[in-house]
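I have a structure here, written as structure tokens, and I will follow up with some questions on it.
What you see is part of a larger complex, with each chain still in position.
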Amino acid sequence: MRKLKDNILLGLLWFAAFLTVAVLVMIVGYIFYKGIGLISFDFIFGDYSPSGGGGILPMIVTTIYTIAISLLIATPIGILAAVYLQEYAKQGRLVNTIRFATESLTGIPSIIYGLFGAVFFVTTLKLGMSIIAASLTLTIIVLPVIIRTTEESLKTVPRTYREGSLALGTTKLQTLYKVILPSAMPGILSGLILSMGRIIGESAAIFLTAGTVAAMPASIFSSARTLTVHSYLVTQEAGDIELAAAVGIVLIVLILILNLTATFISKKLNKANY
Amino acid sequence: MTDKSVNTTEQQKKIAVKDLNLFYGEKQALFDVSIDIKEKEVTALIGPSGCGKSTFLRTLNRMNDLIDGVKINGKMVIDGEDIYQTNDVIKLRTKVGMVFQKPNLFPMSIYDNVAYGPRMQGIKNKAELNKIVEESLRGAAIWDEVKDRLKSSALGLSGGQQQRVCIARAIAMKPEVILMDEPTSALDPISTLKVEELIASMKKEYTIVIVTHNMQQAARVSDKTAFFLNGEIIEFDETNKIFSMPSDQRTEDYVTGRFG
Amino acid sequence: ACGNSSAGDKTGDLEGNIHTLAISGSTSVGPLAEKLAEKYEKNNNIKIEINQIGSSAGITNAINGVSEIGMSSRELKDEEKESLQETVIAYDGIVVVTHPSNKVKNLTMDQVKDIFTGKVTNWKDLGGDDLEIVVVSREDGSGSRDAFQEIVGYSSGELIKSAIVASGNGNIKTTVATNKHAVGFISFEYIDDSVSPVSINGVDATAENVLNHKYVLSRPFLFVHVEDNLTNEGQKFIDYILSPEGQAIAAESGAIPVQ
Amino acid sequence: MSSIPIKKDAGEIGKANKRKYLLEKVSGRVFLFCALLSVVSLLLIIGFVFYKGSHPFIAEGYSFIDFLLGSDWVPSEDKFGILPMIVASIYATIGALIIGVPIGLFTAIFLAEIAPRSVAKIISPAVQLLAGIPSVLYGVFGLAIIVPFLQNNLGLIKGQSLIAVIIVLAIMMLPTVVTVAETAIRAVPKTYREGSLALGVSPIGTIFKVVVPAAKSGIMTAIVLGMGRAIGETMAVILVAGNSLIIPTSLTDSIRPLTTNIALEMGYAFGTHQEMLFATGIVLFSFILILNFVLARISSKGGN
């Protein structure tokens, strides 16, 4: 009886896992199947031309810009905020409010961030449609992600490290940057990876704040088009599925590279820490 | 300096605790604890689990400050200064070192672990640091075992070695008092023996307060023993006396293994 | 949106003096404007930023100064006309398209209206196979849709409720190309083999027929700007577009020149 | 004479620590400031959306009730009713949860408890990677594969439908649900497993009766995050929903969820129309807050 039930459940578990893997393989497979024909050196490293042909280098550069700037701003703020919530704050109403705020931020659809960014950063702060406006908008989008994951990884740092350090007559701050942050680093990095994914995958919010200019950005105050926005436009306006898929391939590879780099760094850091 | 007889009785009183009460939120964990701890002696704290030994030990360097909702009243004087009246916890903790139950080395090299405290005090000079590290590791009777691997991870050491490096880390701060909370409970017999020998040799220079669950250990290493029960000190006396002819029935029950 | 180029050390003065012309708006006008800009930038020391974010967003940007020029594929509303100047840079034909397998190749304007308002719901009533009609429309506010509805003669409220609403020409095209029930409308520029164009009242959808007013499904492509905001460089670009060279590029990319 | 250096010396030590304490205080403030920044951004966003979205009802005399319960959305004719979209959002979310949650949870359980370590080590990162794939690509996949598939195999006249949205959303929430739930299940103390196995309970029995219930709160988080993805998703949904303005009565009807309504028309909207899109945003936001709140309630109840 129990055995039969066990076997059925086991079967279901295998089935679900199979289904998940199958679906995911299908999606990636489809994107590669559709897009691989367009992939070439010129496609990836060529400049874009509106009259057909041309490459997507400007979009790749823009994508990297947005990732770099958003993370540059969001990472310190996010980590320090998490440090405050986890290490400094007396758990109470203020902390709960801040937690609630960050949690609610994760639940807001990105189109709403886009609208906000378009009015606040683009118009009110007069940044114009630009990489910087988009990056600031993205900063707000990923801030909660970074805060949450950092908090979680701070939680896993053994209390004994804190005690050991403080008992040596060090300050909280010293303990923090010498002992706690280094050992929380792998977790923090995985939060950053997640954030990168979110930034790369975003379209609605970027579209409304950075615009869609398909040219190499002169500076971070230029309007520009990220890879994801490009694949979005190509799908919606031109209906060119193959091109969208080809851009998708580049995106997937980019995500893969960034993930591997981060994992590598995290391993390195871990080794440095032993 | 190391000769006890030179000190007057007053000087010998390194730590004086009077009517100390401690509460975790509503719950009282220490009741009217009074005890005088003499300089350069080893004082053992024994008692059944949950009786407040660790709690008391941690009041001595104000580690309980880290726990939310802890309230303390009473008087605790170290070297004539009420440690709960000062704001300079850093100074207190530099003077009163601590070794924990489980070796809690940081995930760094052996060298960096021992140099950690001095560095945080602002010592940057390489030669000076080297000297401190070597002296401390020697003081903790671990130098010979680790001198060839100072730059490798401290976490690769055995439990007993780690615990001695922890002691070295504490010594490196040149403290006057060293608190130890069941420092050998996670160790194997051989390591335990080494740490015990170390404690015996360290009392020439340091005032040591040690919590232990192990009656034999208390008997072996300490000069004085305090028996805790339910947050109170039932008896505090020469170790010999506590183990051979305690004056309280409960102490006797405990040390003869009638409970716990 | 001003490129305060900080990386001016290499190219020196040249880079530093480059004017950035910010244009934003209609996704239908966008591709044409990009092509014009590409040619224009080659011979002029200027950088043109074109953002395809929708007609109304472009108009708003033009009004509040985020962009120097807005692109619109719909007529300006009265309150917008108060603050904006408009220039017709080309015309765009709108084609009714169906799945290539659809036998219906010609419709009258009334039939088009009946289809989109749901009075006719089966292709067999129009001489086709016995297939239910699936109407595909653009989104409310789209320039293409505004123009199409106005010319065909129905309002947004009359559009059949079950219509698929697709955002963008490409989306309509993909939808129609993969559904043999479907009918939709797209810009001339987007026509290719994957869909079948339908002639209206026997008149084919060609640029020629638009120009000689035989084919009536068309609308203007507008550049709009606030009088005081237009720079010399902006004016020059508009002039270029209206020049024979500019209009030739427009014709080449599927739009209809303004004579 | 001799007392001066001593005094000075004492003063110096004090000063050194004083600087440390000062630094301590300042850094604490900096950390607090950073934490407050996230609150400020939330307030800014909420304030902004509410300001824009409430304008038509406060200043222009539109009725909020008609907005919520009206079933006609014809911006060019001044008709703003979002009932069809509310219904669509609810159906799509519930549907996606019904399909995505069990599959995701079972996959997570499989990866954490059943799969050989070597297999899990390949699949888990791959699944995580998929969380980073832009939603537009899921939409492309949906439009080019799922929509025609439904159309051809269910004999529909159009594949853009509630069911297509549900499938796409279920797929999109999988990586989130799997990853978060897997972490939660792995975090269940080994002692629970041992306790159950030592009672002669089978590994599968142990998983479902002890391990999974013990991971409940993490699993709830997985569901909440997955649901967030489902409700908030826009770009993929636009492509497969059909965006028709009807109240769906069957799985094969085209739908227009709240998010797509905003994304679809924002580029073309101005004046009241645009404000009404912000109002749609308010409804969406409230929707998410309520759901989060309810789920938090359920999970804390379950926890007792």
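Chains: A, B, C and D, in written order; residue numbering restarts at 1 for each.
Everything below uses one rule, namely that a contact is a pair of C-beta atoms (placed from the backbone, for glycine too) under 8 Å apart; a residue touches a chain by one contact, two chains touch by 3 or more.
If you're wondering where the values come from, they're calculated on a predicted model, not measured in any experiment.
One representative per chain kind is drawn in place, while the complete complex holds these chains as A x1, B x2, C x1, D x1.
Note that only the chains that are shown with their structure count from here on.
Comparing the centres of all chains, each the average of its CA atoms, the largest separation from chain A belongs to B. Interface comparison, A-D versus B-D: the higher count of C-beta contacts falls to A-D. Centre-to-centre spacing of chain B and chain D amounts to 50 Å, using the average Cα coordinate of each chain.
Chain A and chain B have Cα centroids separated by 47 Å.
Spacing of chain B relative to chain C, judged by their CA centroids, is 81 angstrom. Within chain D, residues 20-21, 143-144, 238-239, 263, 266 each touch two or more of the remaining chains.
The set of chain B residues that touch two or more partner chains comprises 90-91. Shown here, the protein chains touch in an arrangement that is not a line, ring, star or fully connected set.
Contacts between chains, counted with the stated touch criterion, involve the pairs A-B, A-C, A-D, B-D, C-D. Those residues of chain B lying in contact with chain D across their complex are 87-88, 90-91, 122.
Listed in rising order, the residues of chain D touching chain A in the complex are 20-21, 23-24, 27-28, 30-32, 34-39, 41-45, 48-49, 52, 102-107, 109-111, 114-115, 123, 125-141, 143-145, 171, 174-175, 178, 202, 204-205, 208, 225, 228, 231-235, 238-239, 259, 262-263, 266, 278, 281, 284-285, 288-289, 292. Those residues of chain C whose C-beta lies close enough to touch chain A in the complex are 1-7, 15, 18, 20, 22, 24, 27, 30-31, 34-35, 37-38, 47, 49-53, 57, 61, 64, 66-67, 167-174, 177, 190, 194, 253.
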